[in-house]
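Every protein chain except one is present and positioned as in the full complex.
After this line comes chain A, so read on.
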Amino acid sequence: MITIYFFAGMKEAAGTPQMTWEIEETTVKNIREKVKETYPQLHQAEFAMTAVNEEFAGNDETVRTGDTVAFIPPVSGG
């Protein structure tokens, strides 16, 4: 199982802070597709940055069961 986190505007648009996907192995790119399929209103899933296990990761990154994937919309701390 892979756990996927949403924050800020994406969390509000999804109506939930997280979702899970029962799959052994996939890629960040496929996770974007899965999220768009599950929450069609989450158009940010197309281009928001992603982090795998709390490190920024690109579309080709492999994601395995037990990993966490977070969508990171443009940050605005400080």
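One rule holds for everything that comes next: a contact is a pair of C-beta atoms (placed from the backbone, for glycine too) under 8 Å apart; a residue touches a chain by one contact, two chains touch by 3 or more; residues count from 1.
Note that in this section contacts and distances are computed from a predicted model.
Enquirer: Suppose you had to identify the omitted chain by its UniProt name; would it be "Branched-chain amino acid transport system permease protein", "Molybdopterin synthase catalytic subunit", "Sigma-70 family RNA polymerase sigma factor" or "Translesion DNA synthesis-associated protein ImuA"?
Expert: Options "Branched-chain amino acid transport system permease protein", "Molybdopterin synthase catalytic subunit", "Sigma-70 family RNA polymerase sigma factor" or "Translesion DNA synthesis-associated protein ImuA" narrow down to "Molybdopterin synthase catalytic subunit" for the missing chain.
Enquirer: Against the chain that's been left off, what residues of chain A make contact? List them.
Expert: Given the touch definition above, chain A has residues 5, 7-9, 11-12, 47, 49-51, 54-59, 70, 72-78 touching the missing chain.
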